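A single protein chain has been omitted; all remaining protein chains appear in their positions.
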C-alpha cells in the first residue's frame, strides 16, 4: 500500500482546507461539451442560464444538479450509472475527491465525494465541468487534471464517467 | 497466394465491365464529412456547387479533383501523401480498384486506381465520397463497403486514406 | 438499474479505511435529522434478466477512431442509456444469445493500438454486468467492412456463431458456443456473409446471383455445400445484402425496390414470388430504398419496414426521411412513416407493442417511434460517434 503513503504526503494539509475536486479534464475550463466528442463553444458556467439552472438543480443527469458543484467529467447518470453508482461493467475508483455542495431542497451543505468509474472507454455523454479551487498537478488531490482512475493498481485506468456521492452533512 | 484465386472468382466478369471503385465507407452515400469526425449533413454530390466544382477540378486535395470520380475515403493529399502516394509510415494496399475518370484539362479519360494507404488510424481529413455503380459485399471488387486494407496479409488493416493513381489512358 | 448490486471489494474497503482520518478531518459535527443519508461506496449497476423487449443495442463503428468501436445499450421506453461495451477495431455488431445468458462480440485488437500483432477474438459478455466472461481466439481474418447484421450470425439453436471473413479470400469462421471453442472455417469462395436457415444451415450470397447453402454437422464442420443457379440479376438489379427474416423466409430488396423472398424447401433456399415495393409512378419519381440497415420486420405482425428516399440509382445506400410499411401476407404497403431525422438504419422490437428505432451514421441521435402508429416517441441524443447497426433482444 505504498501509494497510500504518498496520498497523505503534501496534500493532507490543504485537503483539509479545500474540498473541491473537479475531476479530470479541467483544462476545458467552463466548457460544456456535447457527447460523442462534438464540442460546443464555452458557455456560461454551469451550462445554463439562471432560470434553467434552478429547473435542473435536482436532476442527476444535469450539470446543474446540486451535487455536481465540483465535478468534472461525464455524468454517470447519463452513462448507465447514477449520481452515486457506476455503470455496469465499470469499477469505482478507490480514491475519492471531496467537495462541499449546497442542497437547495433541504438547505443543507453536504460533503460530496466524486468517485470516477473506470475500465471502459470515455462514456461521451453529459460532460460537466464546474470549476472552483483547482490546483496544479503538483497538488494532486485537488487537481482535476489527473485521470483519477489511476488511483488504484487494481483499477484499469481508462476513464468512463464520474459520480457524486454524499459522504456526510458538512455542518 | 490462395487469395488470388478468389480474387478472380466471381468478380472477373463484372470487373471487366465496371471500373468503379468507391472505397470504403460507401454507406455514407453522398455525404461529405468534415475531418475530425464532425459530420456534415448530406450535401450535393461531389460536395460543391457547379461553379466550385470547376474551380477544384485540378486540386488534388479537393473532392472535386478529376481523378476522384470514384473514390471513397480520406484523401491522402490532405494526410501527408498525395493523389498518387501514401503518407509517411503507411503502406499502400496491394489490391487496387479501378475507375475511369475524365480529365477536363486534356480531354482524355484515364483509368484510375484507388489504392488505400494502411497501417495508421483514420486520417480524418478531406473525406470524399463519389458514388457510382457500387455493388453489395458479395461482389467484393466493386463494393466500397469493404476496408480494402484487408487486401494483403502483409498490410496492417487499419485504414488511413485513399490515393487515386493513373494507370493508363482509357481509350 | 432496477437491481443495483453493491460491490464493496477489498481494495475499496481498505482505501476507505486508510482515508478515514482524512475524511473525518473534513467533517463538522453530525447533521441534524432529516438530512440525506450517505451513499455507499463502490456501487456498480447491473441489468435485469431477461432484457426488456424495448431495449436496443446501438453498434458504433467509431469511424474517426476505428480502434474504439462500441456497442451501446439504450432503453426505448425511458430513453435511458443503460451501458456500453468496448468492441475494438472496426467492430460490426454484438450478437445476443437466444437464451439471453450471454452476448457475443467478434472483436479485433492490435498489440499496439493500430499496429503490432493482430488478435481476433469473440468476447463473451455477461448481459447483467456488461463485463467479459471470457474470450475465444479466432483466426485474424474477420472482415473489415461497413457493419452488416450478417457479418455475424448464430445458427437457429444458438449453438454455432458464424463470422464472415474477407482477406480478400472469403470464408465463414465457425465458433461452438457450447464448448466455447473455435471449430474451423467454411470456405465460401465467391460468396459473402451468412444468413441462417436452421439449426445447422445458412446461405451466403454469391457474386453471380447464386446462393451458396452450407449445412453443418453437429461438430460445426460443413457436411454439405450446394450452390443454386443464379437467382437474381447482379448486373441489372442486384439485391442489397441487408436481408431480414420472418420464420423460414429471408427477404432481400433489389436496388430498384423489388422484394425477393427466399424460403428453405427440400433443404435448399428457393426463390419465391417477387413483388415490387414501389409502384410504377413512385419509380418514375425516383423513389428508392436506401440505407445501411434499410429493412426491418415484425414477425408477429408479418410486416416489413423499408427506408425510402428519392434519388438516382447511385443513392442506393443513402438515408431516407420515410419508412414504408408492408403487409407481407398481402404484399401491399399499408403505411408510410415520416421520419424526423435522416434514417440510415432501422430496427423493430419483437414484442406485441413494437418500437421502431432509427439512427444514421452521420448523426448521434437515436429516434424511437411507435412501430404501429408511426408516432415519434422520443429522440435520444449523444449516442456514440458513427452509429451503424441496431440489434434488439
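We call the chains A, B and C, going by the order they appear; numbering starts again at 1 in every chain.
Assume a contact is a pair of C-beta atoms (placed from the backbone, for glycine too) under 8 Å apart; a residue touches a chain by one contact, two chains touch by 3 or more.
Just so we're clear, the structure is a prediction, and the values are computed from it rather than from any experiment.
Q: The chain left out here touches which displayed chains?
A: A, B, C
Q: Which residue among B:73, B:124 or B:140 touches the omitted chain?
A: B:124
Q: Which one touches the absent chain: B:79, B:128 or B:149?
A: Answer from the full complex: B:79 touches the omitted chain.
Q: Among C:43, C:68 or C:254, choose the residue that contacts the chain missing from this document, as touch is defined above.
A: Answering carefully, the residue with contact to the hidden chain is C:68.
Q: By the contact definition given up top, give the residues of chain B that touch the hidden chain.
A: Where chain B meets the chain not shown: residues 1, 4, 7-8, 12, 15-16, 19, 34-38, 78-82, 84-92, 94-96, 98, 103, 106, 108, 110-111, 113, 115, 120-121, 123-126, 152, 154, 165-171.
Q: Suppose we count only contacts with the excluded chain; which residues of chain C make the list?
A: With respect to the unshown chain, the touching residues of chain C are 62, 64-68, 86, 88-89, 107, 109, 111-115, 119, 121, 123, 132, 135, 385.
Q: In the whole complex, what residues of chain A lie against the chain that is missing from view?
A: 2-3, 5-7, 9-11, 13-14, 17, 24-31, 33, 36-37, 39-42, 95, 119-122, 124, 131-140, 143, 145-147, 149-151, 153, 156-159
The working rule: only the chains that are shown with their structure count from here on.
Q: Where the centres are mean C-alpha positions, what is the separation of chain A from chain C, in Å?
A: Computed from C-alpha means, the inter-chain centre distance equals 34 Å.
Q: Using the average of all C-alpha atoms in each chain as its centre, how far is it in Å between chain B and chain C?
A: Inter-chain centre distance comes to 27 Å.
Q: Which integer distance in Å separates the CA centroid of chain A from that of chain B?
A: Inter-chain centre distance comes to 44 Å.
Q: Where does chain A touch two or more other chains at once, residue-wise?
A: 37-38
Q: Counting only residues that touch at least 2 other chains, which ones in chain C make the list?
A: Residues 64, 385 of chain C touch two or more partner chains.
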